[in-house]
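Remarks on the structure that follows.
One chain of protein is taken out of this complex; the other chains stay put.
Chain naming follows the written order as A, B and C, and within any one chain the residues start at number 1.
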Amino acid sequence: MTDLESFRAEVRGFLEESAPESIRGWVNQDGYWGGKNPELPHPDAKRWCDIMAERGWTCPTWPKEYGGGGLDKVQAKVLDQELGRLKLPPPLTGFGLSMIGPTLLQFGTEEQKQEHIPKIIRGEIRWCQGYSEPNAGSDLASLQAQAVIDGDEITLNGQKIWTSYGDKSDWMFVLTRTDNNVKKQQGITFLLIDMEQPGVEVRPIKLISGASPFCETFFDNAKASTGNIINGLNGGWTVAKALLGHERNMIGNVFGGGGPRGERRGPPRNPLAELGREYLGEQDGRIADQVLRDRISQVSVDHQAFLLTMQRNNDNLKAGHRPGPESSIFKIYGTELNQRREELMLSIRGPQSVGWEGPGFEEAETTQTKAWLRSRGNTIEGGTSEVQLNIIAKRVLELPE
Amino acid sequence: MTDLESFRAEVRGFLEESAPESIRGWVNQDGYWGGKNPELPHPDAKRWCDIMAERGWTCPTWPKEYGGGGLDKVQAKVLDQELGRLKLPPPLTGFGLSMIGPTLLQFGTEEQKQEHIPKIIRGEIRWCQGYSEPNAGSDLASLQAQAVIDGDEITLNGQKIWTSYGDKSDWMFVLTRTDNNVKKQQGITFLLIDMEQPGVEVRPIKLISGASPFCETFFDNAKASTGNIINGLNGGWTVAKALLGHERNMIGNVFGGGGPRGERRGPPRNPLAELGREYLGEQDGRIADQVLRDRISQVSVDHQAFLLTMQRNNDNLKAGHRPGPESSIFKIYGTELNQRREELMLSIRGPQSVGWEGPGFEEAETTQTKAWLRSRGNTIEGGTSEVQLNIIAKRVLELPE
Amino acid sequence: MALVLDEEQTMLAQTAGAFMRESSPISRFRALRDSSEERGYSLDVYKQMAELGWTAIPFSEADGGMGMGLAGLVIVTEAMGRGLAPEPLIPSIAMAGQALSLAGSADQKSTWLAPAIEGEKVLALAYAERGQRYDLRDIALGATDKDGGYELSGEKTLVLGGQCADAFVVAARTAGKGGDADGITLLLVPADAAGVSTERQQRADCQNSAILKLEGVKLGADAVIGKAGEGHGVLCDVVDRATVALCGEMLGGMNEAFDRTLDYLKERKQFDTVIGTFQALKHRAARMYIELELARSVVMAAARAIDDGADNAKVLVSIAKAKLSDAYALITNEAVQMHGGIGMTDEHDIGFFMKRARGCEMTFGDAAYHRDRFASLSGY
Partner (left out) sequence: MALVLDEEQTMLAQTAGAFMRESSPISRFRALRDSSEERGYSLDVYKQMAELGWTAIPFSEADGGMGMGLAGLVIVTEAMGRGLAPEPLIPSIAMAGQALSLAGSADQKSTWLAPAIEGEKVLALAYAERGQRYDLRDIALGATDKDGGYELSGEKTLVLGGQCADAFVVAARTAGKGGDADGITLLLVPADAAGVSTERQQRADCQNSAILKLEGVKLGADAVIGKAGEGHGVLCDVVDRATVALCGEMLGGMNEAFDRTLDYLKERKQFDTVIGTFQALKHRAARMYIELELARSVVMAAARAIDDGADNAKVLVSIAKAKLSDAYALITNEAVQMHGGIGMTDEHDIGFFMKRARGCEMTFGDAAYHRDRFASLSGY
C-alpha cells in the first residue's frame, strides 16, 4: 500500500465513522457559512463543520500550524473524492475561506495569521468584503472611506456599498483612504475591522429584482487597531488587486453555467428548447415559431462555444501554459450570454413574463422574470463590461492609452 | 392672368418650342456633367444644356448678372413643374452647380464670380473637389498639400485622394496648407486650380468592388494664381465647413432611397421580399424560410422608419422649424441600412452570391455582390460613421469632450 | 399626412408635459407601488386628466369627443409615459371606449361612453386569456345563448386597468373555436353584474391589470356591442388603436430614461473624469438617439394613418410597435448599464423604466409578432 493509498483508507475510515449520516446526500447551493451566530441550512451543518475543522479539513491545503489540514494537492484531491463518494457536502464556505484567508496567508504577519486563520478554519467568524463605495465603482481606487490613525487606534468614517452578506458578517476586510496627498492608489490601506460595534451600521439593499444579499455599510467613528492593517500602511492597493483578480475568475465561472464538462457526449439538455416547446408548441418535431427557434439556437450555440472556450483555457493551464489576461473575456461573455438567455426566456413566455407574483402567473414565470432583472446587474458587478473591455484592449491587444 | 400664370405660360411656350423632341422622356441616372470635352450620355445632351443655359435656366435661381435665371423660388418651382410636364431631364448637373457655384456666390469676390459663375452656368467647365488626403481622412483639417505663394503665383505640391471624377474634370477646388505654424484649421486656404497643366496628374482608383469614379490627384509644382483664393489666405476652413455640411445632406438623401413620399398609400413594392420569394420559395403565401423572412422584415421596417424620419425632418423644415445637427443621423442610418440590405441580399442568394462574373452566375447576382462590396464604403466616405457619432454626441447630446 | 405638430397639438404637448411633471413625478409612481391600495392609481389625477379633456381627445364630436384623434392621444400618453402614470387612459379610452365608439349602440354610448369621456366611469377591455400569446383570434371564453341573451363563464387575464373598472367590454366566443376569426362577440358587462369579480395582478412593471372572473354572468341581447359573432374586426381595430396609444407611452418612457441617462453621463465621475467623456459611451448614446428619432417618426405616422383611415394604417401600426418594442428595451437596458450599480437598486428610479419597457413589449404583440404581421400585410 502506497502512502496515498493508506491516506485514502484513513480518510475513508474517518469519514465513514465521523460524518453525520443525516448530512449525506444533502445538497445546498449556498452551503454553510459559519460565523458567530451561524445560519443552519441543515440541522447538522455546524456539527459537520466542527468535525472537519478538528482535522483542519475545512481548509485542507492550509498550513497545519494555523489549524489547516496541511495536505498537498494530491491528498486534497483524494479527500475531495472521498467526500464525493459518500455524497458529503463541503463543510464550510464563505469569504474567509475563499478570499481573506488566502490573502492573509500571502500578506499577513505571523501575528495576524495566528489571530485570524484558525477562526476562519473553524468557521467561527463570518467575513465580508468592503471595497466599493457609492462614488468608487469601476474606479475603485478613488475610494473615500477615511481611516485616521492615532497611536494604535484607527478611526474609520465613510460608507461602503455592495457588501455581500454584510448584515450577516462578523468582520469585514475593508479598503480605506489613509493618505489624500499622494497618487490615489498609494494612499489606500487594507484593514480588518470588527463589525460588532456601535460605529458600524449595515443596511440591506433591495434590488430591482427584489431582496438581495447586498448591503450598505456606514462607518461613524468605527474603531480598529493598527494590528489589523494588512501589508502595512498605504500598502492596501497591492492586496486589493490580488484579491480582485481572484474574484473575477470566480464570477466568470459562475456565469459560465457551471464550467466545462470535457467528456460530455451528445446534445446536452437544453432548457431554452424545452421552454420553447412548452410555450410555442411543436410542428413536425420542431419548435413551431421558427424565428424564436433560431434565437434559441443562437444563444445555445454561443453557450456551447463559451463552455468550450472555458475548457480550452483549463486545458491550456493543465498543459502548463501560463494563464493570460484573456480570462477577462469570461466575465464579459458569460454575463452577457446570461442576459441574452434571460431576455430570450421573456420573449418565449411572452405575456406571461410580465408578472411579479400571482395570481395569473406561475412561480416559474415570476422567478424567471426576477432572474432576468437580476441578470442586468451581472455586467456591472465584479468589474463592468466596459472596464473588462478596457482591460482586454490594454493588456491583451496592447492598444495605446 | 397673374404674373405667375403668365410666367408659366411663357415657360411652357419656350420649352415646347425649344426643347429637343429627342430628349423628352430620357432618363439617365447620371445626367449631363458638361466640361471642356463633355461626355454625351444622350446625343442632344449638350444642345439641351446650351438652350437652357442661354436663359440661365441651368441655374434658375442664380443672379442674372452672372448669367443665372434670376428666378424666385416660386418661379423656379413652376419651371420644374413644366420640365416635369414635358418629361424633360435636368439640363446640367455636377459639382459646379451643386458645390462650388453656391460657394462662390457666398464667399467669392466680384471678380471671381464674374470669372467662374457664367462658365458653370453654361456647363463649360467641369469641377471636382480636392479635399481628402491619404493622411487626412476623418481629420480633414490635418491636410498637408502645401501651397507656397510668391507674388501673384501659387505653387502647389502634395496629393489628394477620393477626387470624384478627377480624371474627367477641368478645374478643382482644393484645400491647401498655407501656414504650418498656427492651429491646423487656421492655416488652410481654399483655392481654385486649373487641372490642365503639367504639374497635375490624375490616376483613377480601383475599389474592391471594381472601377470607381474616384481618383488620386498628384500636384508637382502645380501653378495657380492668387486671384483664385476664395475667402482670403488662410480663410479656407470656413468655406470647407460650409461645403461639407451640404455634402453630408446630399449623401444622406442618396442612401435614404430617394427621399420621403408622404402621400404613398399601401405597402410599397418590396424588392427584398421579391428576392426572397425567388430564391427561397413560398409556403402558404409566405416566404418559406421564416428566419430570413424575419430579417427581411427587420430591414424593411427600419427602412420605412428611416423614410418616415426623413419625411418628418422635411415636414419640420416646411413648418418653419430650424434644421438641427440631428441630420447627422441620416448619414449614419441610411448608409448602415444600405449595408444591412446588401448583406441580407447576399444571404438570400446564398451560394449564388459568391460570383464576380459568369459563367455560373447571373448578371443580377454579380452586380449585387459588387454593390454589396461598394456599400461597405458608404459608412466611410463623406464622413465616417464614427465621426458622425462624435458629432451627434457633441452637438446634439452635448456630451463633454 | 404631415409628420409635424400643428398649433393645437403643440399646445396640448406643452400643457400635458407641464401637468404630468407637476402631478406625476416618479416619486408618485413609487408611492402608488408601495401602497397597498387596491386601485393602483389616483382617481383624483384621473379626474383632472378628464377635466383637461384628455379622455375626450380621440373621439368624434358626435360622440362628445374633441376630434383630435390618435395623433392627439399619443401626445398625452407620451407625457404620461415620462412619468409612468398608471391612470387608465389607455384601457378606458383607447380600448373599451374605442370599442364603444366604433361599434356601440346609441344606448351603450350614452350609458357608458359618455361618462367614460367625462372621466366619471372607468371602462376596461377584457380579451386576453391565459395561454394565449398575441393572436386576437385566440378567444376561447364561451358565451352561451340563454333566455334570448347570453350566459358567460370563464376567466380573462391581463385586463389592463381591470381592477376597479366600472364595466368591461368582454371578447367572448359565441360560435366556432379558439383560433377562428368568426364567432367572437363583444359584450358589455357591468362590474356590478352578478357573478363578476376581479383580482388585481402584481406586475413587474407595477402597472395595473387584473384577472376578470365571470361565473354564470347573465346578459341581455342588448349587451352585444356591434354584431354578434363579428367582434373580431372591431377587436383588431381597437387593439390597433390601443397599440398606437401604448407606443406613445413607450416613446415618453424611453425619452425620459434617455434624458436621465444623459444627465447621469454628464455628472457621474469615474477615473477623475465625467463618464460622458468616454467615447465608447458617447457612441452608444448617439445610437440610442437615432433610435429615439426613428421611434418618434413611426408613432406619429401610425397615429395619423389611423386617423386618416389610410390603407397602410395597419402596416404602420406594426412598424411602430416593432420599432418601439426594440428601442425601449435597448434604451432602458443601456440606461441601467450606464447608471452602474446604483441603477440596479430598487431605491433608484431608472429601473422602473426597464421594467416598463418589457411590460409594454409583451402587450399587444412584441417586435417579432409585429414583424411577422408586417410581412403578412405586405404580402410575403
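Note that in this section a contact is a pair of C-beta atoms (placed from the backbone, for glycine too) under 8 Å apart; a residue touches a chain by one contact, two chains touch by 3 or more.
Since we're looking at a predicted model, the values are computed, not measured.
If you put the missing chain back into the full complex, which of the shown chains would it touch?
A, B, C
I'm checking contacts with the chain that's been left out. Which of A:Arg12, A:Arg47 or A:Arg286 qualifies?
With A:Arg12, A:Arg47 or A:Arg286 as choices, the missing chain is touched by A:Arg286.
Sort through B:Phe7, B:Phe107 or B:Trp162 and give me the one touching the missing partner chain.
With B:Phe7, B:Phe107 or B:Trp162 as choices, the missing chain is touched by B:Trp162.
Which of these, A:Glu10, A:Glu153, A:Asp315 or A:Glu363, touches the one chain of the complex that we don't see?
That would be A:Asp315, which touches the missing chain.
In the full complex, which of B:Leu292, B:Met310, B:Leu337 or B:Val396 touches the chain missing from this view?
Residue touching the chain left out of view: B:Leu292.
Which of these touches the unseen chain: B:Glu54, B:Asp72, B:Asp139 or B:Glu363?
Touching the chain that is not displayed is residue B:Asp139.
Can you name the residues of chain A that touch the chain not displayed here?
Within chain A, the residues touching the omitted chain are 262-267, 270, 273, 276-277, 285-287, 293-294, 296-298, 300-302, 304-306, 308-309, 311-312, 315-316, 318-319, 321, 326, 329, 332-333, 386, 388-390, 392-393, 396-401.
Using the touch rule from the top, list residues of chain C that touch the missing partner.
Spelled out for chain C, the touching residues are 278-280, 282-283.
Across the whole complex, list the residues on chain B that are touched by the chain not included here.
132, 134-135, 137-139, 142, 161-162, 205-208, 210, 289, 291-292, 343, 346-347, 350-361, 366, 369-370, 372-373, 376-377, 379-381, 384-386, 389
One rule holds for everything that comes next: only the chains that are shown with their structure count from here on.
What are the residues of chain A that contact at least two other chains?
Residues 291.
Multi-chain contacts only, two chains or more: what residues does chain C have there?
In chain C, the residues touching two or more other chains are 368, 372.
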